[in-house]
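Shown here: the complex without one of its protein chains, the others still in place.
Labels run A and B following the written order; every chain starts at residue 1.
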Amino acid sequence: MAEQYSVEIRSLTKRFGDVAAVDAVSLDIRRGEFFSLLGPSGCGKTTLLRMIGGFELPTEGANRIDGADVTWTPPYERPVNMVFQHYALFPHLTVAENVAFGLRYKGTGGAGEARRVAEVLALVQLSGFEKRRPHELSGGQRQRVALARALALEPEVLLLDEPLGALDQKLRKEVQVQLKHLQRSLGITFIFVTHDQEEALTMSDRIAVMNRGRVEQMDEAAQVFERPATEFVAHFMGAANFFAARVREAANGMAALVLEAGGEVRIPVDGTRYESGEAVRFVVRPEKLDLRARDLSGHGVPSVAVTIEDRVYQGVSTVWVVRDRADERLLVYEQNEKPFEEASKFAVGGQAFVCWNARHAVVIRGEAGPR
Amino acid sequence: MKGGRAGRGDRAAYPLVLPTWATLGVFFLLPLAILFVVSLGQRATYGGLKPIEDLGLYISSGKFLANYARAFHPIYLQIFWRSIWMAVVTTVVCLAISYPVAYYIAVTAPLKRRNLLLGLVVVPFWTSFLIRTYAWMFLLRTEGLINHFLLATGWISQPLELLYNNFAVLIGLIYGELPFMILPLFASLEKLDLSLLEASEDLGAGAVATFFRVTVPLTMPGIVAGIILVFVPSLGQFIVSDLLGGAKTILAGNLIQNQFAVARNKPFGAAVAFGLTAAVLALLFFYALYTKRKGQDVLL
Partner (left out) sequence: MRRGSPVTAAYSWLVYVFLYAPIAILVVFSFNRGKQTAVWEGWTLDWYRSLAKNDLILGSVRNSLIVGAVATVVATAFGTLAALALGRYEFRGKGATRNLLYLPIIIPEIVVGAALVTFFGVLSLHLSIWTVALAHVVFSVSYVAIVVRARLSGFDRSLEEAALDLGARPVQTFWRVTLPLILPGVVAGALLVFTISIDDYVITSFVAGVGATTLPLQIYSMLKVGVTPEVNAVSTLLLLVTIVMIVIAQRLQQPPAEGLRD
């Protein structure tokens, strides 16, 4: 009977002394999905991963894999395998012996073991490396051996603890794509821990953003990026253009907001009921803001008057640092589409307006997001 | 990450340390305790302990401290004083000799030579103290090589009495303890960030000033460790003073051995032994405070 959920986590808590590294987290991870735990260091993502793997015992809560309760099961009895952050390759064994390490407990037998090792090394494109030792390999190669070793056991769920951290930028990006393809073709559930939001977005189907032991938002990758649920998630995903306002009126899915920075905008809101006069905050991502010379509110386009403070050239784009009348600093990302010799309309110290498509405004509710 | 198996696995430690505790508890701690009790006793006529008739009186009259009181007799005080100043001189000379060597190995010498240079220090470190002391016996005796050489070149006309005196013992001690000073100094100097020395010179301090204002303070943990590693064994020295010192140069260690093997006064010997132990433990207590303040790496 195939369960829809590969991993079910219920109110899992891990306390070290008084501090809750993981605080009553509940998650359902679907079979065959690429799921990421994203957050800054210390947010509890690695501790959570280790509890799923069986390397930490929870203080409270339960953990089910494929329907079976594994909360107290030791790692060697769970149908899960882990790729460790620093790979944990056995230095005294060859690549082949490393990969074959766990096959002994599956009763595969000599010939079967050798076959499986060859199979899985081919999968990670390391055929022919059987007799090498870990210290003879590059970082990227070691990472692939660690992957092969875990996959050799055909686990239901593969856990990956920031496995790309030690790789250089270019290699990282290549491996991200390769891992994604691998996961798709194998159909195994991947649970991936990272602090790099770009990485999570590249590879994941769904993302859980964690902060201080709690999940602030769990959603499809695009949703987390475009529609952050909490202030923390907004900051973390780089959507830190905050606007403070008061509701003038809200009806039929639209709200008229009086900005602290001056002026009024109309943005779509979800079904939440807003009181007149209620204070709200919303964010607009920097790449969704446009710098304009004129106020376009008359045309129904939200516009806010700003002073230009700085301009930073970043190759692909230019970042404009501006300040609105409420003294909030805003960032505007502008694609460098025009020939760069052409002078810009805008100059540091000058005045302008930031405008955006109303649908890009996301209202932020308080600190913690939905569970 | 500790405590994965919170509490459950930590009990696994107990059977692991049981053999050590059993062995050391019974054959180390217990004998020391018994030695202490013996130090409070009285010598019987043929060696061994005299049975005490009235324990209550024995304690209340303070007689049980007789051996310790005896240790304050001038004859013995002389011995203890000699042990102390010899240990001090040994330590100071070792420090002076060793620091440049350690500096050379850690800072000056090319890195690929380092293992060799260290190895050359480690070999004497582990070689029998006995043999290394004997080597000086061989050299310093009246028919020995040094006298022979001095006589042959005409520098002296009579062989010098180089052996069986304070000088010989000091040479033997310094020679024996030298590696024990070099190694901790090296360990400290190795960790020295050379760019700090360059920064010091950049800011105007010359080589000497840099040495005293930067190098020495930063290598203080190694210096202190070396001092402890040399001073303590020197204090409890036996072999060097027995072989190179003779009757004129008795140290605390010789006194203790003498009481046990010759004079057969175990209680007094035990008292001196414990006095020595107390001195050593006091020193190490202060050392422990020092390292705790500095947050040093521990050996265990």
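Rule of thumb we're sticking to: a residue touches a chain if its C-beta (ideal position, glycine included) is under 8 Å from a C-beta of that chain, and two chains touch if they have at least 3 such contacts.
Bear in mind that the values here come from a model prediction, so they are computed numbers and not experimental data.
Enquirer: From the touch rule at the top of the page, work out which displayed chains the omitted chain touches.
Expert: A, B
Enquirer: Could you tell me which of B:F72, B:W85, B:F138 or B:F286 touches the chain that is not displayed?
Expert: The missing chain is touched by B:F138.
Enquirer: Among the options A:M82, A:A96 or A:I267, which residue touches the chain absent from this view?
Expert: Of the listed residues, the one touching the omitted chain is A:M82.
Enquirer: Please pick, from A:L153, A:L289 or A:L330, the residue that touches the omitted chain in the full complex.
Expert: Answer from the full complex: A:L153 touches the omitted chain.
Enquirer: For chain B, which residues lie in contact with the unshown chain of the complex?
Expert: Residues of chain B in touch with the missing chain: 1-4, 9-14, 16-17, 19-21, 23-25, 27-32, 34-35, 38, 48, 97-98, 100-101, 103-105, 107-111, 119-124, 126-132, 134-139, 141, 143-145, 147-148, 175, 178-179, 194, 197, 232-233, 235-236, 238-239, 243, 253, 256-257, 260, 266, 269-270, 273-274, 276-277, 280-281, 284, 298-300.
Enquirer: Going by the touch rule given at the top, which residues of chain A touch the chain that is not shown?
Expert: The missing chain touches chain A at positions 53-55, 74-76, 80-82, 84-92, 101-102, 104-106, 133-135, 142, 149-150, 153, 166.
What we mean here is this: only the chains that are shown with their structure count from here on.
Enquirer: In angstrom, rounded to a whole number, how far apart do the mean CA points of chain A and chain B lie?
Expert: Distance between chain centres, rounded to whole Å: 60 Å.
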